[in-house]
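Heads up, this is only part of the complex; the chains shown haven't been moved.
Letters A and B name the chains as they come in the text, with residue numbers starting at 1 for each one.
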């Protein structure tokens, strides 16, 4: 059991959202924030950095949005579904845009982009699942 | 002229968005991130903190979303309108939810909530204006 799971279980504020979807989304947002930060950096270290400008830019944006989403969904007290849905949906969009760009470079042998695209896809899906859980 | 204005003017990447709407949105996002961080803290220092739980929570969320939006709109290179619109719209939503809550406490004499509500309204409007400029 991760620290994030244990924080959900020990919180006095409960019940608004399905704990499994929530824990998955929290983990995915923090993982993707890290992956995108590291991918921007790895792209910046490549010889053909000028081919990776759009990738670096989307990595930086996606990292920022994932940090915000990960922090918002880590909070259960006085949960606001309108605000939560807005940031989680925008995180799914950021992950889609960044993941598509990374996937393009993965096809040309950029292995860090392959790993990052995988993390973006996972986070996009976790965000979509959480939005569905919020609507339920 | 602010540092943010000068950064826009000296950037080699130009022309996607109206510079006035852009500069206003950047300034508003960073100002509101600071105001919400300070308002969460001020609420936490009040005697009747249990009356301010929802306000603190929304302040923390809004600060996080404003930081992300402020950073994304500070970037002009390889600008992605889909991602930008998503985070700026979610920032307008966060500012609406937080500003409404702060306005409620302002009516009961919480002066820091009055200042924060003003900043949230300004940021909400600047985000709406930028989304309109993106669509134009």
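We take it that a contact is a pair of C-beta atoms (placed from the backbone, for glycine too) under 8 Å apart; a residue touches a chain by one contact, two chains touch by 3 or more.
Keep in mind that what you see is a predicted model, and the values were worked out from it rather than measured.
Shown chains number 2; the total number of identical copies in the complete complex of this file is 4.
As a convention for this text, only the chains that are shown with their structure count from here on.
Across the complex, chain B meets chain A through its residues 53-54, 57-58, 60-62, 64-65, 67-68, 71-72, 75, 77-80, 82-84, 86-87, 89-90, 93-94, 97-98.
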